[in-house]
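Excluded from the complex is one protein chain; the other protein chains are retained at their positions.
By written order: A, B and C. Residues from 1 in each chain.
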Amino acid sequence: MLRARLLRLMRPSLARRLVAEGLGTALLVAAVIGSGIMAERLAGGNVALALLANTIATGATLVALILTFGGVSGAHFNPVVTLVEWLGALPSGSGGFFPLALAVGYVMAQLAGGLLGAMAAHAMFAEPAWLAASTHLRAGGAQWFSEAVATFGLVAVIRGCGHRRPDATPLAVGLYIAGAYWFTASTSFANPAVTLARAFTPTFAGIRPADVAPFVVAQLAGGLMAAALFRWLLADTATASAAAAASGQEPV
Amino acid sequence: MLRARLLRLMRPSLARRLVAEGLGTALLVAAVIGSGIMAERLAGGNVALALLANTIATGATLVALILTFGGVSGAHFNPVVTLVEWLGALPSGSGGFFPLALAVGYVMAQLAGGLLGAMAAHAMFAEPAWLAASTHLRAGGAQWFSEAVATFGLVAVIRGCGHRRPDATPLAVGLYIAGAYWFTASTSFANPAVTLARAFTPTFAGIRPADVAPFVVAQLAGGLMAAALFRWLLADTATASAAAAASGQEPV
Amino acid sequence: MLRARLLRLMRPSLARRLVAEGLGTALLVAAVIGSGIMAERLAGGNVALALLANTIATGATLVALILTFGGVSGAHFNPVVTLVEWLGALPSGSGGFFPLALAVGYVMAQLAGGLLGAMAAHAMFAEPAWLAASTHLRAGGAQWFSEAVATFGLVAVIRGCGHRRPDATPLAVGLYIAGAYWFTASTSFANPAVTLARAFTPTFAGIRPADVAPFVVAQLAGGLMAAALFRWLLADTATASAAAAASGQEPV
Partner (left out) sequence: MLRARLLRLMRPSLARRLVAEGLGTALLVAAVIGSGIMAERLAGGNVALALLANTIATGATLVALILTFGGVSGAHFNPVVTLVEWLGALPSGSGGFFPLALAVGYVMAQLAGGLLGAMAAHAMFAEPAWLAASTHLRAGGAQWFSEAVATFGLVAVIRGCGHRRPDATPLAVGLYIAGAYWFTASTSFANPAVTLARAFTPTFAGIRPADVAPFVVAQLAGGLMAAALFRWLLADTATASAAAAASGQEPV
């Protein structure tokens, strides 16, 4: 198989990419859960203040993590993003090299990393329950529609900003997530790996295990809709790479 | 008509541009109204805290949306900005290609997108009233002067930053709006499409339908003053494109 | 006089530069005072929350204004910065073109713009007293030392960041001021024009007229110390322009 051979020859290597995805997702989940614990402990019952701290910590950390791991794995940290990358690299897609084996590896690394991050957050805050299930009910049509919108927007930002301003994508993604924490009723999980990990914390950021599956379905639906829409939307727009190539420059 | 022909040939195509304007404005309005609902629900009556969350969510999302849709439609999301672009492209203007038909299409897409965004926000938060009228009184000379100042500043930022630092315009616009939420008494609507959409929500971000028209007049007045002033202010300054062309570089 | 002739020939023209300095300082002062009024009105007596809103609004607006007016006048908005620029352009200085007449014009525009901005803020918030004197006592050694440190840091940021990363200076200055609002006991006025304007508002951001002069003295002392230190500190480091010129690029 040509793709399997390319996978063996690729740089950064597969092992490095999987470690980057897993570690990045672990730190992201640790940031989401950890800042939620800290915020809830300090906020004295004021949920708006707790969510504001949770928002700023999550958005800021996310920008830093994408800039840190982007050069190794692309910094997906999110199965929906990996799925969209894989679809875009199919023969009928917009190009690139992203075989199925790589996509499967990314998703497994993200899921494992997410659980590791939840454990790390609990250890840092000396929470008694390690990976105990959350009892935080998050269900209903409004919540699911929120997740679909949140993930639609996330994939839109990655595709749209990544097309012409790839240098700005880390900032755009972090700012978008910070905004979506407030403008969606579900506080914008928008990420199946993070959703699963958050089922295993009985703290501020938790979600009942029973509520995970519909969240993931809504996230996939929203993400795939955005991917389809942006394939059309960007079809006649030159990419930043193409524009730079035409003028003899290589974007760093 | 030459301009009508160019319109047919242009890339990105007209349809793509209108979808980008409509969708971007919808997400912007959803962010403004949705984060207002979330903030009011959680803030326990502390309006400063609610407005701070609303500010951060709006500014952050706005930067992300401009970076996302800027490569397709220019990311106006605002009839005043479209009007100023159209005026700048008139034969007596500072150049560019922006025919009247395109401007009309942009404004219609923005107005429709704004209403769609208000509906989306209500659906995400399961608000009982869909597109019910706001009863939030926002009127009087101080409010109107605030809107004129807010829109003057917005067009100033777009023109001034866009002239020499177009890469930084998305960030500058988002930061400006975040600031103007606090330094104007009207919390800086600065956008007729967003103002109209906010008339249809009985929540934190609403405005009485009767108060929309004077807001829009003030916005147009402020925006046009800034456009006139910056035509003179920038008349003898090379644009970033010209400076880059002179040194053989093409900005991405 | 050669310098007077150059002044007549320069682009952007003197008139444009003075309007940019005056208007930019007016909008900056309107942002400082206006967001202070809004914050105090909404915060229900919680001064930390009011100052946080005031901080975010000021820092965000400042970044946007520097990006907006920087291409025309350099966006000083501050007599200390203009003084430092003028000193740097003296024959013994680090080069550039900044004659005394230009510096005097800048400072006058800044002072006038500051008062205009205070008036605009009062009009936007329908404050009864236009340009009434503040009664907010800000005096004593700790306050003066704070102003010296604040302005030392501001000039350090402008000189240090401007030397190698001029593209990032607008962001660095805004972030620095946001930080200094909290880490100096005086909330970091760091600007004689803004200090004078803030003497004319009986609101959150005010300062007693009697307290202005020592603040300005401390600001000059801090700013000049930083200018002297950075002349030495950067003496053997190539500027970004020089580095770019050596590689055939012209920074935009």
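Details
Just so it is clear, contacts are C-beta pairs under 8 Å (C-beta built on N, C-alpha and C of every residue); 3 or more make two chains touch, one makes a residue touch a chain.
Everything numeric in this text was worked out from a predicted model, so none of it was measured.
Although one chain is omitted from the display, it touches the following shown chains in the full assembly: A, C. Of the candidate positions C:L49, C:V80, C:A193 or C:I207, contact with the unshown chain belongs to C:L49.
Across C:V19, C:V80, C:V149 or C:L220, the single residue that touches the chain missing here is C:V149. Across C:I66, C:V157 or C:A227, the residue that sits in touch with the chain not pictured is C:V157.
Considering the whole complex, the residue from A:L7, A:I56, A:L131 or A:M225 that touches the absent chain is A:I56. Think of the hidden chain as still there; on subunit A it touches residues 11-13, 16, 19-20, 23, 27, 30-35, 38-39, 42-44, 46, 49-50, 52-54, 56-58, 60-61, 63-65, 67-72, 120-121, 123-126, 167, 170-171, 174, 249-250, 252.
Subunit C residues in contact with the hidden partner, per the touch definition given at the top, are 46-49, 51-52, 55-56, 59, 140-142, 145-146, 149, 153, 156-157, 159-161, 163-165, 168-169, 171-173, 175-176, 178-185, 229, 232-237, 240, 243-244, 246-247, 249, 251.
Here is the rule we go by: only the chains that are shown with their structure count from here on.
Both subunit B and subunit C derive from one sequence, and where they touch, under half of the residue numbers involved are common to the two copies.
Distance between subunit B and subunit C, defined via averaged C-alpha coordinates, is recorded as 28 Å.
Chain contacts: subunit B has residues 46, 49, 52, 56, 171, 249 touching two or more partner chains.
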